[in-house]
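The block that comes next holds chain A.
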Amino acid sequence: MTMQTNSEDLQRQSLSGLFWATCRREYLLSFRRKSDLVNPLIFFLMVATLFPLGVSPEPGFLAQLAPGVVWVAALLSTLLSMDALFRSDYEDGSLEQLLLSPQPLFLVVLAKVLAHWSVTGLALTVMAPLLGLMLFLPAEGMPGLMLSLLLGTPTLSLVGAIGAALTVGLRKGGVLISLLVLPLYIPVLIFGSSAVQAAVTGLPLGGYLALLGALLALALGLAPLAISAALRISMSS
Partner candidate 1 sequence: MPDQLLTVQNLFCERDDRVLFNRLGFSVAPGEIIQIEGQNGSGKTTLMRILSGLSRHYEGDIFWRGEPVEQVRDDFCRDLLYFGHQAGVKAVLTPQENLRWYAALSPAINAADIDHALEQVGLRGFEDVPCHSLSAGQNRRVSLARLYLSKAPLWILDEPFTAIDKKGVAAKEALLLRHAQRGGSVILTTHHELGIRGPVRKINLDQCAGTST
Partner candidate 2 sequence: MSFNSFSEFMAMGGHGLYVWLSYGLGLAVILINVILPRLQRNRLLAEQKRRLRREEGVR
């Protein structure tokens, strides 16, 4: 009996060990390849700059546009960074080792996506007020912007990872991934930008954030399974 619990303990230990080891590895990787870390953020900033140039620099008009623009920019920069999630592991053979590990694949995948989110989605969330300022988003909208991004971007990363896993073996994966994933991003975009608009007009935020949270919960539950299945399929050819 004691033996049994002991081995269960060990198992649990090795699982959480694996989770953190994977997170640690991902952080090491992204902090040593700084361009991967910074590029999505620069892209985020640039996309937001295009709108005043392309439409109009008039503050009132931009303020109206701001929630949608910041959200679309965040969505596109997340998408841009997704392609790299599994590609380097695929190219150097780490992905094969990952798939042949006796450890549960969804756990490693979840750790990878979370680590990836914390250097993209989380960074975008922190950077968002800057864009809000540039686009004259009223100060009342800022908490809504940051909270909605905080709850919405992990969903974007999880769903994007499904696309990344499906296209990992393909040479033209980068373009294809946006085709696969963008339609799936639409609900997050709708609820996210509506939350910001509600915050600007002083309406209660709770409902929007609850919806974003529900989407995140659904994605957390189902996406790792889909990603694992997709990886196995992509690697099998």
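Assume a residue touches a chain if its C-beta (ideal position, glycine included) is under 8 Å from a C-beta of that chain, and two chains touch if they have at least 3 such contacts; residues count from 1.
With respect to how the candidates were assembled, all candidates are chains of the complex that A comes from, given by their letters.
Keep in mind that what you see is a predicted model, and the values were worked out from it rather than measured.
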Given the complex, what touches chain A, 1 or 2?
1
The answer for chain A against candidate 1 in the complex is residues 10-11, 14, 17-18, 21-22, 25, 28-29, 32-33, 88, 91-94, 96-103, 108, 235-237
